[in-house]
Every structure is written in structure tokens, then in C-alpha cells.
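First the structure, in the form of C-alpha cells, and then the observations on it.
Missing here is one protein chain; the remaining ones are kept as they sit in the complex.
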Amino acid sequence: MSRHIQLTEQGRLKHFLSIEGLSRELLTEILDTAESFSGMAGHQIKKVPLLRGKTIINLFFENSTRTRTTFELAATRLSADVLNMNIATSATSKGESLLDTIRNLEAMHVDMFVVRHALSGAAHFIAQHTAPHISVINAGDGQHAHPTQAMLDMFTIRQHKKQFAGLKVAIVGDILHSRVARSQILALNSLGVDQVRVIAPKTLLPAHVKDMGVIDLHDMAEGLADVDVIIMLRLQKERMNSAFLPSESEYFRCFGLNEAKLKYAKSDVIVMHPGPINRGVEIASSVADGPHSVILQQVSNGIAVRMAIMSMTMQSHGVSA
Amino acid sequence: MSRHIQLTEQGRLKHFLSIEGLSRELLTEILDTAESFSGMAGHQIKKVPLLRGKTIINLFFENSTRTRTTFELAATRLSADVLNMNIATSATSKGESLLDTIRNLEAMHVDMFVVRHALSGAAHFIAQHTAPHISVINAGDGQHAHPTQAMLDMFTIRQHKKQFAGLKVAIVGDILHSRVARSQILALNSLGVDQVRVIAPKTLLPAHVKDMGVIDLHDMAEGLADVDVIIMLRLQKERMNSAFLPSESEYFRCFGLNEAKLKYAKSDVIVMHPGPINRGVEIASSVADGPHSVILQQVSNGIAVRMAIMSMTMQSHGVSA
Partner (left out) sequence: MSRHIQLTEQGRLKHFLSIEGLSRELLTEILDTAESFSGMAGHQIKKVPLLRGKTIINLFFENSTRTRTTFELAATRLSADVLNMNIATSATSKGESLLDTIRNLEAMHVDMFVVRHALSGAAHFIAQHTAPHISVINAGDGQHAHPTQAMLDMFTIRQHKKQFAGLKVAIVGDILHSRVARSQILALNSLGVDQVRVIAPKTLLPAHVKDMGVIDLHDMAEGLADVDVIIMLRLQKERMNSAFLPSESEYFRCFGLNEAKLKYAKSDVIVMHPGPINRGVEIASSVADGPHSVILQQVSNGIAVRMAIMSMTMQSHGVSA
């Protein structure tokens, strides 16, 4: 279903809602397009006029300054006009339905919604009901997906490892509640890595996690053995000291990444994290700031990847490049 | 008095504060100018450089994301720079007077204030005291006026009915507290419709409503008989279940617009609403989303009408078009 919604009849990207249903060719096209924008950061003037005159609405039903900023920067560098709408404190509080909010913004001839919502499926719902000329980009929906984050991770992996074939990737942490992990697993498998491992205490793994095409492990020594890439997940504060976990220090002892555990992995392993990091909770500062860390490169790549996705979806509507 | 404040010595529009005192010719000029912008929505690049280099301040003393967004979009499409100032939570909380806030912004060489305020007369007050090079646009002041909303309504009526002469228009709902209704009545009469009817329970009609040149009615069958245009007003939550009204369901039974009551009107009647709508309170979903509804066209037209008003007021100061 995602497939039909996200693509035009010619198979071009119209919305970007989840990795599900996107072919390896399309994901690779995103990475290649991002690479062309990636060089721009060094330019004196970092803007291209690709989306000049287009109006992009950052439709954030859930506050996230960090994610909002990356999309705003990406849109600005494509020369689009960006409006930020924090809907949590706005129209819906007047009792207007989500659909009426969308219909109204559509009527103002906007061109793209970047949607962040606490409910899984919100971006899909909007894409299903919005006018045909509008593209919808999922900037995180509940525990479902965070596909632009997954794509910037793929970009970073390819940057360092050149190809996906043969790679062993470990994702460590709260898999159960993570929209990031879900999107990463789909992308890694679609791009053809050798092995995706998830490492977590049993309380933080979904029931049928194996069905996602991963190997589940509960021990860092075993899980990190010989991997090329380690992706650490952020431990949400609300999970700490809850029924899910004994204590913060106990979690760090077992599943936190420090220099000792890093030695289990290949010598050229890269360490990733979607940020913001909890130093000393899921990752030691010496690792986060150490030579294997590519965490800040992920942030840089996030701008180029979002520029790629935004311009590709707009071009599928017939914007001349 | 409004007349003098709003117009230059040559009779051109300098501020846009209320419909009062504006001639039929000037209102028609606004509608004609808006029509020229209205075609733009279909263009690939929706911007014109009319207000390039101009600084517009959205000075909102009362929060309204929806209205703020329409003005921000209109300004952006005229290539102006827009700054949003939510004053409720800002300078005045440091004890600065409204006048000092205005004086300071003036000193920063801004060109236009779009003012939203909970007090009737606030936009007039600012226009009276601001520097001569600055235009003030009223985006809603207390229960006094919401003239840009009225003008987009007039635009929508003309779009469908071609001319105002001969039209019968019914405005339904809380006339007493509605700045929108007040502006609509003035505009409809100035543009020369045949009849303006207001339909409401007696508790929601001003004491001397007949002096505004309307026919007041308390029954939908009688009120909607043979009308060309129905304008439904939003029922504010704070009026429901108060001394003004028995109950929400009782209100809907008597004054809510459903398909049965719609039959009283002409067969080509159009149904309007300033939004956001309360489905099932003042209007049934089947009518709001039905073939007679032009509610979303009103929203689209709102951008073009605001572009017209913004560019006309700026041009009266000698900006070359």
C-alpha cells in the first residue's frame, strides 16, 4: 500500500512516508542525489534555486526544534519559502479536525507538508487525503517510521564503506519503541547488507522482531563481534527506571557502548547515533567523540539527504530541475 | 473618521482598518486587484517582486496561527520580508506600553504592521499614532472588525454571482459578538446587494441591528427563503451552554445549517463560513463538504485578497508597481 501512495504512476517519488515498498534503485537514487548536494556545503553561497517560489509547511504536531531546523535549512538551501506551524498549540485547539486543517492549508496553494506527529500513520493519513499537487514528507510518526533519518544513516554508511553488500550492522538499544530502528532495518535490508543484528534486553525488543529479517541478540560481546557498523539508539528518559529497565547504570554496564566493548567490532567499525546523545547512558563520551564516531557527519549528511528527498518529490510533480 | 485615516489625500488606500468609509469604487478596485493575483496560484513560481525589500511585521497580540499564516503567505508571495511577533508573550510583559512598542518598531524602519488584537480599535489606534511611511492592516480587532475576511468573502461572492446587484444574502449565527459579521454587512451594503438578512436567536443579535441596514429574523425557514448566499458564522465555544444559548444540540436544531434547511434557499445558493468550522454545531458536514459549499475557495481567495490589500496600501506610499 505504501508503495502506491509514495510513487507516481511512472514510479517516481511523490511522497516520502516510509522505507517500506521503496526499491533498492529508488533508495540509491536518493543517495546519489544527496551526494550531489553534499558537495555544496563548501561553497560560498550554499543555495540552489530548485524550489524557488515553492511553499513548504513544517507541520509539527509534536515539538522537535532539532528536526524542524534540519528541514528548514534544507528547504531554505533549495530556495523554498518555509512556514513553521506548531499545531500542538494552534488550530486544532480550536476544535478543528486534522483533515480540516489540511484542507485549509491546501487551499492556500502550498506545495509540501513536512509532518511530525505523535501518532503512527499520521503522515500516511495526510498523504492519502491531500490534494494531488502536494507532497508529504514524514519527519517522524509515533513509533512507526522516521525514514529521512534512516536515509541519512544509509548515506553515512555508504560514504565510509562504499557499498552495502557484505556489511554486518548492529543496532543497539530500545528497538521496541524506536521509529528510527524500524526504518533503518528496512533500508539496510533493501540495500542488501549481509546482516542486520539488533541487540537489546528482551523487554526492549518487539515480539516478532525476527520477521523483520534481523538476528536478535542480548549480549554485546556476541552482538558486536566482527560488525562494520554500530548504530546506537537514544534511550528515552521515560523508559529509564521503568518496568522496562532496571536502572540507568545497569543499562550502561550491559548495553552502553564504551571503548572496551568497541573492541569486539571490526577495527574500522563506524559508530552512529541519531542524536541527541545521552552521554554515559547509551554511549560513553570517549566513544561518541572518538575516532570511530561519525555522529556529526550524520547531522551534516541530514541536510543533503533532506534536500534530495524534497527536490525529488517536488520534481515528480513536474517542477523543472 | 475611518475614512480620513485609511486614505491618502489622493483618496488611495493607505491603511486597511475597517470597511466603514470605503467607497464602492475602492472596494471594487481591491476585488479587481485580487483577481489579478488570483490567477497566480496555478503558476510554477508563485511570487511577484512587488514588495521586495519591504519589511512586514505580523504584530499579533492575540494568537491566531491560521490568520497569521494567510498574511505570511500573502507577504511572502509579494517577496516581502516577514517577521512574526507574538506580543502576548513579549515586550509588553516587560511593562512597555503599546505605543512604545510601536515607536520602537517604527524606528527599525519597518513598512507595515498587520495587527491582531483582542481590543476593538487597536488597529485604528496604531494607525493614528504610527509614522507616515507605515501602513497598518487590521487582522481582527476585538468585536469591531475583520475587514480582510469580509473582502475575501466579497471576492468569493462575486466569483460565483458575477455582480452584487439583486443578491439576497443571509448571515446566520452569533451576530452580536462577530467582528466578521460587522465587516460583511458594511461591505455587502456598500457593494449594493439587494438585501442583507441576519438570522439569530435574539440573545445573539445587537440591540440596534436594524440601523446597520439589515433585516433581522429569528427563523431559518423565513430567513433563508430565496437567498443567493448563506454565510454561516462560527459559534465560539465560550458562548455554548452559556446564558446566551440553551445547548449545542438545541442551537443546531434551530440555527444549524443542514440539507433540509438549505432547500429554503435558491437552488444555486452558495454556502460560506469564515472557518474554522464546528461540524455539527453551526453546520452539518454534508453541507460543509457538499456541492453548495465554497468554504475552501474562501481560503484560497484569502491569499489573493490579502496580496491585493498589502500591495495597494504600500503603493499609496509611492512604491513603484
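Labels for the chains are A and B, by order of writing; each one numbers its residues from 1.
Criterion: a contact is a pair of C-beta atoms (placed from the backbone, for glycine too) under 8 Å apart; a residue touches a chain by one contact, two chains touch by 3 or more.
What you are looking at is a predicted structure, and each value in this text was computed from that prediction instead of being measured.
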{"item": "Options B:8, B:55 or B:120, residue touching the unrepresented chain", "value": "B:55"}
{"item": "Identified contact with the non-displayed chain, of B:5, B:40, B:83 or B:254", "value": "B:83"}
{"item": "Chain not shown: contacting residue from B:107, B:207 or B:243", "value": "B:107"}
{"item": "Residues of chain A (touch criterion as defined above) contacting the omitted chain", "value": "41, 43-47, 63, 65-66, 69-70, 72-73, 76, 237, 275-279, 296-297, 299-300, 302-303"}
{"item": "Where the missing chain touches chain B, by residue", "value": "52-55, 81, 83, 85-87, 89-91, 94-97, 100, 103-110, 319-320"}
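The rule we apply is simple: only the chains that are shown with their structure count from here on.
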{"item": "Mean-CA-position distance for chain B and chain A (Å)", "value": "41"}
